[in-house]
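This is the structure I have questions about; it appears just below.
Of the protein chains in this complex, all but one are displayed in their positions.
What follows is subunit A.
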Amino acid sequence: MQDDPVLNRPLLQVRSLRKTFPVQGGRRLVAVDGVDLEIKAGETLALVGESGSGKSTVARCIVRLVEPTGGDVVIGGDSILGLQPSRLAGVYRRIQMVFQDPNASLNPRMSVRQVLEEPLSLHLYLLRSERAARVKELIEMVGLTPAHLDRYPHELSGGQRQRVGIARAIAVSPEIVILDEPTSSLDVSIRGQILDLLLELQERLNLAYLFITHDLQVVQHVADRVAVMYLGGIVETGPTGDLFADPKHPYTKALLSAAPVARWGVKRTRTRLSGEISSAIDPPDACRLAGRCPLVRPSCSASRPPLIDIGDGRAVACPVVIERISTC
């Protein structure tokens, strides 16, 4: 069972994904530069990074809301790049997305019922009565009541709107849901409820999540694995617990040590980076962190270090770190 190649095949594979945007003066902004990801059924991969690291662009490229410049996205064994828009609709039965801002992601002219019925009628061929039953089931699954179905988005609170956004995403029973900062536009008091709902749904429906966030506490709470992004590239991946306990890459160290710790008496060493995040416009072929890194060496500016496996499911894109691991 464990070795069955079909069952063990990742649901979603992203290979060398690249996205550049043209900017003024014929230059290019490299938003995503060679990202590889894999997600298996039922697991949560968190993609973390600061604003501008390209994590939302990765999400949009995966579902082709943004057209990738290069690389490949494979869902359930089929590449989805190059699919016609009409075939893409079939992909959206398997992969769905919860958007960051529920105020903006719901059409103000559509009632909750219409929002939920739309994917059902476009993706599935259901009888009217089946559809009504499914809509009712969905609204209850996300903790709202059928009374909410005839309301419009402006009549709902932020948390309720995001619940509707979640119900819409799971309506067609996808295998993967991309969560694009699903809680960052919500009140702190509501975030926990939405996260709990997401975890509950994951268990019930065996969903795989690609969880995009900059909130490290949330990551620890929900993710099985973490991928840390910096300026368009992944610098480190690994199981959540290991990565948080023992970050390897200098950027991961800095990111984790910058987060506040809500515990007394915990001593920790802080890693600070000097300077500002460098520009993503026409970057040189070098480590993106080279200008700010405490471990920097001349060779860091020679070429961009690849992500190298260091065992235990972890990988780091820093030759200096890898050298230290292998020498001791």
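Keep in mind that, in the parts below, a contact is a pair of C-beta atoms (placed from the backbone, for glycine too) under 8 Å apart; a residue touches a chain by one contact, two chains touch by 3 or more; residues count from 1.
As a working rule, contacts and distances are computed from a predicted model.
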| item | value |
| --- | --- |
| UniProt protein name of the chain not shown, from "Peptide ABC transporter permease", "Thioredoxin reductase (NADPH)", "Acyl-coenzyme A thioesterase PaaI, contains HGG motif" or "NADH dehydrogenase (Quinone)" | "Peptide ABC transporter permease" |
| Residue, one of A:50, A:72, A:101 or A:224, that touches the chain absent here | A:101 |
| Candidates A:51, A:86, A:145 or A:274 - the one touching the absent chain | A:86 |
| Among A:50, A:118 or A:242, residue touching the chain not depicted | A:118 |
| Missing-partner contacts on subunit A, residue numbers | 60, 63, 65, 85-86, 89, 92-93, 96-97, 99-101, 104-109, 118-119, 122-123, 154, 157-159, 165, 168-169, 172, 187, 189-190 |
